[in-house]
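Yeah, one chain of the complex is gone here, protein chain that is, but the others are all in their spots.
Letters A, B and C mark the chains in the order given here, with residues in each chain numbered from 1 onward.
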Amino acid sequence: MSETSTAPAAAKPATPKPPTTTILAGLSKALMDAFAEDDKLLALGEDLADPEGGGIVGVTNGLSTRFGGQRVRSTPIAEQAIIGAAIGASLVGYKPVAEIMLMNFTTVAMDMIVNHAAKLRFMSGGQTSVPIVIRTMTGLGYGSGGQHCDYLEAWFAHTPGIKVVAPSTPQDAYGLLRSAIEDPDPVLFIENLPTYRTPMPGELPDAGHRVPLGKAAVQREGTDVTVVSYSRLAGEARAAAELAAAEGVSVEVIDLRTISPWDRETVLASARKTGRVLIVHEAVKAFGAGAEIAAVVGEELFGQLKAPVRRLGGAYSAVPYSKPLESAYAPDRARIAAAILALAR
Amino acid sequence: MSETSTAPAAAKPATPKPPTTTILAGLSKALMDAFAEDDKLLALGEDLADPEGGGIVGVTNGLSTRFGGQRVRSTPIAEQAIIGAAIGASLVGYKPVAEIMLMNFTTVAMDMIVNHAAKLRFMSGGQTSVPIVIRTMTGLGYGSGGQHCDYLEAWFAHTPGIKVVAPSTPQDAYGLLRSAIEDPDPVLFIENLPTYRTPMPGELPDAGHRVPLGKAAVQREGTDVTVVSYSRLAGEARAAAELAAAEGVSVEVIDLRTISPWDRETVLASARKTGRVLIVHEAVKAFGAGAEIAAVVGEELFGQLKAPVRRLGGAYSAVPYSKPLESAYAPDRARIAAAILALAR
Amino acid sequence: MATPDAFEPDSATLLEIYRRVALLHANDERARKVIRSGQIAMVYYSYRGQEVIPAALSAALRDDDYLCTIYRGIHDMLAKGFPLDILWAELAGRATGSCKGKGGPMHLTYPEKGIMVTTGVVGSTMPIANGLGWAAQLDGTDRVVVATFGDGASNIGAFHESLNLAAVWKLPVIFLCQNNQFAEHTTYEAGTSAKQIADRAQGYNIPGVRVDGNDPAAMYRAAAQAVARARAGEGPTLIEAMTFRFMGHVFGDPDAYIPKDMKAAAMADDPVPKFRARLIQDGIATDDQLSAIEAGIEAQIDAAVAFALASPFPETDELRRDVFAEEIAA
Partner (left out) sequence: MATPDAFEPDSATLLEIYRRVALLHANDERARKVIRSGQIAMVYYSYRGQEVIPAALSAALRDDDYLCTIYRGIHDMLAKGFPLDILWAELAGRATGSCKGKGGPMHLTYPEKGIMVTTGVVGSTMPIANGLGWAAQLDGTDRVVVATFGDGASNIGAFHESLNLAAVWKLPVIFLCQNNQFAEHTTYEAGTSAKQIADRAQGYNIPGVRVDGNDPAAMYRAAAQAVARARAGEGPTLIEAMTFRFMGHVFGDPDAYIPKDMKAAAMADDPVPKFRARLIQDGIATDDQLSAIEAGIEAQIDAAVAFALASPFPETDELRRDVFAEEIAA
């Protein structure tokens, strides 16, 4: 905006810069809008309220000031207590959004998440339910080493009773978080830390925007190869598709958005069309979420594919510190593009 | 034995009953033998020492009496403290065998297992290592409901730096536990509780017996269908193979024994031979360990299989209490046999 | 804050506590009988010997107060008002059970009486109880929450995180440790470093009270004082109620790890007949009155067991229900 208004009158009219926004802004607006609409919403987590800076990255900035310190509470460093408090409040009508700062710290709260949040509806025969959202951030790229950036979505996808969501755009971040909050069951909501502030195309959606859980997005249409991904690497897959396009390969890019339950119909329809599927995630490849997708595609489209289903994922090691190792650890656009070309060949 | 000695002299000579033993006996002997050979071995866990009954099921019965209460220690109910103590002692030359009573209780120790035990060798650049064994039991069949019998092996198989083992026979229980103890890295050792005391063919191996980690067992040869399984369901698969044989289908049964790293060569060789693969586990099917195996078989043998790779696994729910539901939850020999026949058709 | 004496139970309260004790006692006897008879197979954690604790506690609670309890918690739930018929149907795994047979004895739930969570994981009542307390705070009600747990559970991380959070947030939660002196087969001393568990309260700057849980009046006073404190918005209390479990850890446990004289002494001091005799001696009730109460209870249990055994098992379709709000596709 400032660009057009400050342009000298004589200059040729500046093409307006296409609007951009960020995932961080999408998440923050989703929380603000949702809290404004439903006074049963709560938020809790370490450093989450404004006296503590409104969240270590600022996603919840302003929330406690606007909605009060009783509804938006910073907690001690005690992840079992955080998830337990969310569960308890949710059993009697509240909708807490709990934050586990980094996904690796879910490891100290797995009992609450897996044995309790995910199971209480079933074990109580439907008498109680746990409509909570657990927001957590992760992702490599800033040299945090082995204990701060794992993608552990496969653990939770393997856990009946909890849904798993991971957006890759600001608009999806908004729409998925709103849907996760409205969902009657627990949702694990995975945010990529390194791309929080990356400018991405488009504007922030308005308050009516929702992205349904369980529905993938075909972010780019193509005919030769289907790439299935989610979270940050969906963005890398889109970039890789452009690289492949330059080599004459037409790529369809599917962002799963919801990892569990995942959108079989959309993936299978695309796979049927292209006959070639590549699945990409930052999590360790072995026993990762991609394995389930590959297994289902292979089973459902037996004899109909033109090539084996391929997977790219994180290396089989802890995430390394040193920059060259960290860069080599997970697929990037170049490696994805190379895999696409190899598949198409 | 008593049968032959008490048989009346005049009766026709009784065919000697083939010897049987149990997984429980195999595990106990493995611990006894290993402790006798290496005084760096330690054991710790809840109720594990003899004053506390030598373990809630008796696997460690007699161990503390024989090797002393300093080496074999009962602990408070504190799974993080248990695994932490094992890790610490292992860093400086001891080889602790830690027990997490039930696999669902690994949920309170995931940080120690995943962020520490599995990663310290890598993160220290090989300066330290964590040669521990984590024994844990699980499995449905005794009405313990939603929080006491999950199979969570897929979580650990997805974690670089820790191996995952699950025997289905007394001899393998012995040989795998000895190998796990001797392994220089952390091993998660999964024991099936309901079959601890089931009489199984064969005798207890002697102290030299080892089953190498990472090596599957072809427990039954066949030509039409390959069934890949482990833990209790490997036994059900063997029984199912007999049922299928009666219908004229020749089944090869592979017991993986080690889930991570799993024996690709053996599985792929069998799959190449039969062209039809069924993977069976008690864990939830969705995003289970079977998905990785199906994905790899589908990828490696693309175009060479006669039928899609099929998987059977636990239902997508918490484990139910009520007997009919519990029985319906996981595959049994009848369902496995039906799946084999459907595949072979 | 009023002293415990301000919470002395009157005769009517003591009689009401006894009614609950008698119910709990009879139900435990019956459960073990039914298992022995083979009518119902279940993993059963007898609370025999611990009846007075929840009976006295619940007399200080309202129906709309919340409870989170554990595998050894049927006494807690019955005292709080869990209906016998759907309890027994659940124990028998029937479709008519409170949880449609899906939960079983370790996961009994009955929100109508505030019985929100039963867990089989040691320590896990406490983090969830805090959330219920937070809700009560937000609602602006004076509801209180009780989280019960064992002595062994006081050594697990969830205990610590929960008491700290409850104290910092001043939550209306009562942390009730039923110290039966054993955790499975492990003695108090082998697992627990504190001289007494109540000492741990100091680490959270909250009241820590040790009480003879088998003494109805003492237990009532301690509970009522903690309830009053919570209702007044003054925050959590840790109660350590001393008791003993007569039947070992789980049904069938030969309990060789319990010193014989310790067990004999505890059983000789059985709180149930002792309380009964006391009521008669103090003129609060006659033997006949108590016998009538007990007979009524037996009849109710008879009916509940019969209801349970006559009920159908759930359909296997139930595996697809209650995983999420929406039924899962077959």
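Here is the rule we go by: a contact is a pair of C-beta atoms (placed from the backbone, for glycine too) under 8 Å apart; a residue touches a chain by one contact, two chains touch by 3 or more.
Please read all numbers here as calculations on a predicted model, not as lab measurements.
J.: Shown chains touched by the missing chain?
T.: Result for the missing chain's touching partners among shown chains: A, B, C.
J.: Kindly state which of the options B:P19, B:P184, B:P199 or B:P212 is in contact with the chain not pictured.
T.: Candidates B:P19, B:P184, B:P199 or B:P212; residue touching the omitted chain: B:P184.
J.: Out of A:T21, A:Q80 or A:T195, which touches the unshown chain?
T.: Selected residue, touching the omitted chain: A:Q80.
J.: Among the options B:A85, B:M200 or B:A330, which residue touches the chain absent from this view?
T.: B:A85
J.: Which parts of chain C are in contact with the chain that was left out?
T.: 155-161, 163-164, 167-168, 190-195, 199-200, 202-206
J.: What residue numbers in chain B mark contact with the hidden partner chain?
T.: 42, 70-71, 73, 75-76, 78-81, 83-94, 96, 108, 111-112, 115-116, 120-129, 160-161, 163, 184-185
J.: In the full complex, which bits of chain A touch the chain not displayed? Write them out.
T.: Residues 46-47, 51-53, 56, 74-80, 104-105, 107-108, 142-148, 315-318, 320-325, 328-329 of chain A touch the chain that is not shown.
We adopt the following convention: only the chains that are shown with their structure count from here on.
J.: Compute per-chain Cα centres, compare each with the mean of all protein Cα atoms, and return the closest chain.
T.: Closest chain centre to the overall C-alpha centroid: B.
J.: Roughly how far is chain A from chain B, going centre to centre by Cα mean, in whole Å?
T.: For chain A versus chain B, the centre distance works out to 34 Å.
J.: Go ahead and note the Å separation of the Cα centroids belonging to chain A and chain C.
T.: Spacing between the chain centres: roughly 41 Å.
J.: So which bits of chain B are touching at least two other chains?
T.: As it turns out, chain B has residues touching two or more other chains at 80, 104-105, 107-108, 145-147, 315-318, 320.
J.: Got the chain C residues that touch at least 2 other chains?
T.: Those would be 97, 99-103, 107, 119, 121, 157-158, 322-323.
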